[in-house]
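Every protein chain but one is kept in place in this view of the complex.
For chain A:
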């Protein structure tokens, strides 16, 4: 049969050039790529629905947990929702050369020289004229001693400063640290299956 095929089969039909070879896409999108790349556990953790189709518990916002190890007493976590967090300023992610004087590495400049130039430029930020410490002193001295009720009703609470004035915050944070030390950086396969209620991506 194959011999007949070779006899009667024309080289190719229509516009399809049999000589051109096409490589199948790698990886094959028909495959279960999640398992191919070993992401099942992860996807299970972040899935929106459970395997039985019920709605999965929402990913826990672990913001509070993340800042727990900082000194400071965050009675209220500054978040977008309560209006105290706000966005990260876009300016931080821009590679804007104008933000800071650029140091050109002149030909013939040694590494030490270049490093010193960069250091000088950075230090200049904290020195006059960029930063006039006398002015700062003057301004701060203008501030009189505050009294507790001074900022009432003006959208400011002392708690927002997160100063650990009475020292309790430290205690808490220490306690928490002990408790959450391991799980904070836990690997996905640690104890996720049992902790269904407080699902989170640790």
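Things worth noting here:
By definition in this document, a residue touches a chain if its C-beta (ideal position, glycine included) is under 8 Å from a C-beta of that chain, and two chains touch if they have at least 3 such contacts; residues count from 1.
As a convention for this text, contacts and distances are computed from a predicted model.
Protein name for the hidden chain, per its UniProt entry and selected from "Mediator of RNA polymerase II transcription subunit 14", "Blast:Ras-related protein Rab-7a", "Presenilin" or "Eukaryotic translation initiation factor 3 subunit I": "Mediator of RNA polymerase II transcription subunit 14". Of the candidate positions A:54, A:89 or A:110, contact with the unshown chain belongs to A:89. Interface residues of chain A with the unshown chain, by the touch rule above, are 1, 4, 7-8, 10-11, 13-14, 16, 18, 24-39, 42-43, 46-49, 59, 63, 66-67, 70, 78, 84-96, 99-100, 125-126, 130-132, 135-136, 138-139, 142-144, 146, 150-151, 154, 156, 160-162, 185, 187-188, 201-202.
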